[in-house]
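Only a single protein chain was left out; the remaining protein chains are all shown in position.
Chain naming follows the written order as A and B, and within any one chain the residues start at number 1.
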Amino acid sequence: MPEVTMENTMVVPSAPPEETRAERLRNFWSDYCQSWVAVLALAVIAVLLFVSFGASLVSPQDPYDMAALDWLDAFLRPGTEGSGGYVHILGTDNAGRDMLSAIFYGLRTSLMIGLSAGALALLVGISVGLTAAYFGGRVEGLLMRIVDLQLSMPAILLALVLVAMLGQGISQIILALVVAQYAYFARTTHGAAKVERGKDYIEAARSTPLPTRRVLFRHLLPNVLPPLIVVATVQVASAIALEATLSFLGVGLPLTEPSLGSLISNGFKYIHSDRYWLSIYPGLALMVTVVAINLVGDQVRTVLDPRNSR
Amino acid sequence: MKRLTLKSAVAALALMAAAPTAMAADLVVGLRAGPDSIDPHWSTVGSQVEALRHVFDTLIDVDEKLQLKPGLAASWTAIDDTTWEFKMREGVTFHDGTPFTAEDAKFSIERIPEVTGPMPMTLYTKYVDSVEVVDDYTLHVKTKGMAPSLPNDFTRLFVVPSETGMEARNEEFNSGEKAIGTGPYTFVSWQPKGDLVLKRNDDYWGGATAWENVIRREIPEDASRVAALRSGEVDLINYVPASDYLAMKNDGGIDTFLSDSVYILNIAPSVKDEEPQPITINGEPVDGNPLQDLRVRKALDLAINRQVLVDVVLEGLGTPANQLMPEGFFGYSDELGEREYDIEKAKALLAEAGYPNGFEIDFTCTNNRVPGDSVVCEALAQMWSRLGLTVNAQALNGTVFFPAAAREEYTMTMSAWGTLTGEAAYTYGALTHTKDAEKGFGNFNRSGYSNPEFDRVFGEGAQTLDPEARKKLYEQASFIAMEDRALIPTVILQTVWAADAGKLDMTARVDQETRTYAITPTQ
Partner (left out) sequence: MLSFFITRIAQAIVVVFAMSVIVFVGVYAIGNPIDVMIDPGATQEIRQKLIEQYGLDQPLIQQYWTFLSNVAHGDLGTSMVYNISVVDLVFSRFPATLELVLVSVCIATCVGIPAGLWAGYRPNSIGAKLIMALSVLGFSVPTFWIGMLLIMGFAVELGLLPSGGRGDVGSLLGLPTSLATLDGWSHVILPAINLSLFKMGLMIRLTRAGMVEAMGTDYVKFARAQGLPDRQIVFQHILRNISIPIVTVFGLELGSTLAFAVVTESVFNWPGVGKLIIDSILQLDRPVMVSYLIMVVILFVLINLVVDLVYARLDPRVRLKGGA
């Protein structure tokens, strides 16, 4: 790895290290803990991650194993014991599926879509933003003009059209969300990188014969990460909400591979027939997830805001 | 000055549009879908035809069971192999006072190919070769070859005055200028996806109807439509979702009306030499297409518990189906018995065919095209998993499903088919006849099914003018296709209307139309 050898031979002026990484992390954590709501939100997210990605461990039933379902169990009210010999805490749906299990699995789909869309959008956004900031000039002008225009276009509309073009399915939804959301990351990266770029250490790095890629990723990127983390949390939350909305509008995931959104959408059909549990519980799960992620993002923003520094 | 009058006219119109719902002689209906245009020759969409029946009349009408009855044509007979004679009703006038004659009917038939859109009405005139006015009240229609089903085709043939002009534009109909028919209501106003406002035609030839003002409001969301009824915003709604039916039936404040529909959910297994999506065992594609084996198709059929589909999955809003049309339709076979559910027999058949441990198969359905399609899809997957199959069920929107289905990209599909004409030629000719572009058969045969015996019997029926003999042949053809499991019918969907208790009486129709003029107030 040529990069490793270069580490020692090339001395690059770096941003002045005021505190070590561990100290910074510790300070960050203690700042973060100043809001108990945010800590609670974090705990909620941990629980949600556990029950969703460990869905096969914690749920009483595998809701997608068709052979495990029994239609005689359809529409059991919450708290009823079904033919499986256990109590359906949140009731069952029209296929005799345990709602609690369905929510865990649906949450998994939703989180997976939200996280992968967020991560991919982050990657694309960083690339676009850094490229623009680093090269400047026409490249920057063009890229940022596109990004600005996309930012002014509402994500929901963009995603709606994209899903219509791409068809239904998880990968199609993720792709649509990435295209709809990368612009936020690009703009943030670009903004932060612009500020950093003006600083001496980058200028110094650019004047050395280091490869462009290295300057971008080893020096520029770490310094633009904090604001990106904030954007990322917000975007993951909104990706989850967006997917739910698309599914509700009937262009998202089919009922045969449900996310929280398609569960709610299915449940709404029954809202007048006193089967509230089919839509209320997945709705609550969706709400708790999105709000918790947003609360965490909020607190991270507050902590990272230089104006709040002690 | 002119602009001012226009505005006040608009305001006045708008106020009329919002006539209070409290008056006894007025009716506000919440419908899942409305018309797409007021031009009656634009499209064949069911909701369009249903709405325009209020303003325009057809030459031939159909009753609640889709049996023919006179409309603007008082009677019709085939005078030779390629000529139908229609006798027009006398003394009928259009809303503008001009009398209706055979000339108007001829004009309407000839106008269709000029103006019809992507859902073409030419469907109903495809057998017409030429039209001849014999006298004011007699019309002769020459057909291309023998056309026994011509009267059925004419049940959606709306008549407009010949003064309308071939070049009359859609906008002129929508504005009301050309929206002149002979129907039970006169046109007041309409907005796409909005309200269709109608006023009673007191001089209607069939007798004036009960409601003076009718608003047909389009509310596509099921939940919103139900909410609109419950909150008193509308008096009557169609397409009550299955999930709300029981609650409404048990609600003293609401009356419900139930009918079988023409729609049946059918499974179409591809029987081509190579199935479009591979069928696999342990991830390895199977040699040949297992669905070509009649025993496999029978096993799939036997594993379906139709009673559960009806009682549980559709919550009672269905009837088990044993063929592609409901009972009583022209060509319905009485020979076919009820489909049995026998999982053990199904397993034995599957083993006999060489698949004792089942296989993995893709199964694609429509989503939200008709009520219940996606839930039935899921339930079928569940039932076949009892048989030992691994079924990858997917319910897709029409925009995805139909183009791909037309390209024949699916191994096994389920979608709804409605026998809108009430007779077998329409359904079996399109679905189970061998593809034959020249004869116009097999247009929707996407499974590759082809049985010379069926084609022969069906083809003979299509060339027989005598109704009784034709009926026999169609019954025989239905029997062959169904015994062959060319398609596997599952359930007949039922439709429910709901109204404020004690407000009105109506006869639920098998074609799902909500004909406001056939509804009477409760005394």
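The criterion applied here is as follows: a residue touches a chain if its C-beta (ideal position, glycine included) is under 8 Å from a C-beta of that chain, and two chains touch if they have at least 3 such contacts.
Every value quoted in this text rests on a predicted model; they were computed, and no experiment measured them.
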item: Which displayed chains the unshown chain touches; value: A, B
item: Touching the absent chain when the full complex is considered, from B:99, B:145, B:165 or B:192; value: B:192
item: From A:44, A:164, A:204 or A:304, residue that would touch the chain that is not displayed; value: A:164
item: Identified contact with the non-displayed chain, of B:211, B:417 or B:497; value: B:417
item: Of B:221, B:335 or B:453, the one touching the omitted chain in the full complex; value: B:221
item: Sole contact to the chain not displayed, among B:288, B:398 or B:467; value: B:398
item: Where the unshown chain meets chain B, residue by residue; value: 7-8, 10-11, 14-15, 17-18, 36-37, 39, 42-45, 117-120, 122-123, 126, 170-171, 174, 191-194, 217, 219-221, 223-224, 227-228, 230-233, 397-400, 402-404, 406, 417-418, 420-421, 426, 430, 437, 440, 443-444
item: Interface with the undisplayed chain - residues on chain A; value: 140-142, 144-145, 148-149, 152-154, 156-157, 160-162, 164-165, 167, 237, 241, 244-245, 248-251, 261, 264, 268, 271-272, 279, 283, 286-287, 290-291, 293-295, 298, 307
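What we mean here is this: only the chains that are shown with their structure count from here on.
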item: Of all residues in chain A, those that touch chain B in their complex; value: 65-67, 69, 71-72, 74, 94-95, 164, 167-168, 250-251, 254-257, 268-275
item: Chain A-facing residues of chain B, complex; value: 222-223, 226-227, 230, 241, 243-244, 246-247, 308, 312-313, 367-368, 374-375, 377-379, 381-382, 384-386, 391, 393-397, 399-400
